[in-house]
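Only a part of the assembly is drawn; its chains keep their places, and the rest are absent.
Going in written order, the chains are labelled A and B, and every chain counts its residues from 1.
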Amino acid sequence: MSKISNKINFGNYFEDFKIGQKIIHPLPRTISEGDVSLYIAFTGSRFSLHSSDIVAKEFGYKKRPLDDLLMFHLTFGKSVQDISLNAIANLGYAEISFPNPVYVGDTVSMSSTVIGLKENSNGKSGVVYVHSIGVNQNNEEVLNLKRWVMVHKKDHSTRSDINEVPNFDKTTKILDEINLPKISSVNTDASGGKYFFEDYEVGERLNHPEGITVDDSDHTLATKLYQNNAKVHFNDHMMQSTPMKQRLMYGGVVISMARTASYNGLQNAQWIYSINSGTHSNPTYAGDTIYAYTEILEKIDHKREDIGLLRLRTIALKNLSSNEIEDAKGEDGKYLPNVVLDLDYTVIIPKKSTKK
Amino acid sequence: MSKISNKINFGNYFEDFKIGQKIIHPLPRTISEGDVSLYIAFTGSRFSLHSSDIVAKEFGYKKRPLDDLLMFHLTFGKSVQDISLNAIANLGYAEISFPNPVYVGDTVSMSSTVIGLKENSNGKSGVVYVHSIGVNQNNEEVLNLKRWVMVHKKDHSTRSDINEVPNFDKTTKILDEINLPKISSVNTDASGGKYFFEDYEVGERLNHPEGITVDDSDHTLATKLYQNNAKVHFNDHMMQSTPMKQRLMYGGVVISMARTASYNGLQNAQWIYSINSGTHSNPTYAGDTIYAYTEILEKIDHKREDIGLLRLRTIALKNLSSNEIEDAKGEDGKYLPNVVLDLDYTVIIPKKSTKK
């Protein structure tokens, strides 16, 4: 006669969260060369800063820093167990920044503070707003983000009517101090691109030509590597009894594929300064081919003379080449069915004066 | 006119084995950070000891030791070429222990001694019993195991009638000395679990909720990484002409998936002391989703005051959630069709006094 244990962690429900509550996410993660190679295998990423120690040293780094998005996935994955395991939907994110570079050998960990709660009128669920901070082994911030998710309530009969919704900046604030070595010269033979800050103009649209197909092993290996344990990405047996009938790709995989595609045309924009907002407008499944195009939304001067920032909107598409679509949304203002990501983010790109 | 070479190694047949024979398996293997990352990508494993150098150092290690099962697969894989390439079936294993930790940079190798032989009455095959020992570059034991496999005979017309069957202990002997640093404190924020030796009771059953689907690339990449060259796992063309009609998943992949699932409820049981016995009760193929539940069979006190041991029975299931099955076997005493693994093993878990 076995006795069913009460030691299983089923994640948090809406009622488990309180404003001001701090959650330390388990599972600090030491980053290895294996993670870096796997990320290249998953994406085919071609940014030279993350490919070559020599390029990194020319930029003033001690060695290759991690691709910002790889660091994001490895750090963010820790928060899923506590925040979004019972999520109905990941509704949004804002004010994401990457304050310090991360290197192989660093150990990253993550904690979150609940900054908002809103019970839904149906009494069955609510929205949880958190501010999450990732740090390295020296307690230096490497990731700073806010996000909100809709989670189930445990008990549909009780009501709190809580409605504390925080405000978010439309774009992540750009600081005067950026932790990036002063760039004296950019080796365009290495980066593969000859365009700099001054070359881009607002309204310019880059139709990235490459499309990459993602298979089940690709996206599940990646998401397991990130120790993101949201069941929808892994459990085909469970998903068979949902309308999706298959595993859903982790949205972060789509962001990475879009960023990789953006290399062609933005070869020297090797640093993500911030992610301002993002919408995963349609689901992505194994077998889908991901394309992307990018619009230059804004050119941002910085007090530093070696760099500028470009605020970009990258649209990721499934099974539709970037030159076959004019607008991400139809006349009704809704996203077209092949549009899977609408990402508003800001990158750092050197100025012409740094051209070697 | 080409001449067919006689230099091909087709593996050993029953007649090639002699009692007392020692076999040095080729291919010592230096373990890398890449192996560690790939193992996390294959399994999504979340045990903190193997995820973070900082956690490992808090436990008294110099850095992350290898996950015991990753070390097992990398070491064990070497023996397939000599022992089980012509196996009809891997019948069983016993008295498996993990005497010393293994680290990235170590080089492991494996040798085996034949300890039993039993010719089958049909004259076509026989059972070979071996005692295999894996060592690191300093000749320290890192794996000690016994197993028995049924292999083909080369010549069905000859008979040896050999019948020397060794005895095996029902459970691996637990030694007074365990090569594990004295545990002064356990960081439960890092491990993600708050339960310790004293909290578990015999008869308790943990229904691990996570299920993970395994695809063809996942299991073949893993088994190739382990340099396990048993053809049934890799050669779809050959398998098409067998009743299975597809590649069979290496049983070690199933053990790893079950161990990973067991994290939820056993977060602080981060060390496998021994594997006492195991049965691969049904085959597993690509597309199967692996679930698991665990029964606490025995609580074992140790002369050390910081730790205790739990003897566990973990049942792995395919395409059936752990709360949907009461018993692994039906009324006829046979395993139910969704039961793919019945593993009897012993883990080490710190005592409450170590709780940080």
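Simple rule for what comes next: contacts are C-beta pairs under 8 Å (C-beta built on N, C-alpha and C of every residue); 3 or more make two chains touch, one makes a residue touch a chain.
Because the structure is predicted, anything quoted here is derived from the model rather than measured.
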{"item": "Number of identical chains in the entire complex, 2 depicted", "value": "3"}
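Just so we're on the same page, only the chains that are shown with their structure count from here on.
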{"item": "Intercentroid distance (Cα basis), chain B paired with chain A, Å", "value": "36"}
{"item": "Interfacial residue positions of chain B with respect to chain A in the complex", "value": "32-38, 40-46, 48, 51-55, 64, 189-193, 195, 199-201, 203-213, 215-218, 221, 264-267, 287, 289, 291, 295, 319, 321"}
{"item": "Partner chain B, residues of chain A touching it in the complex", "value": "1-5, 7-10, 24, 26-30, 32-35, 37-38, 81, 107, 109, 137, 215-217, 220-225, 227, 229, 231, 234-238, 247"}
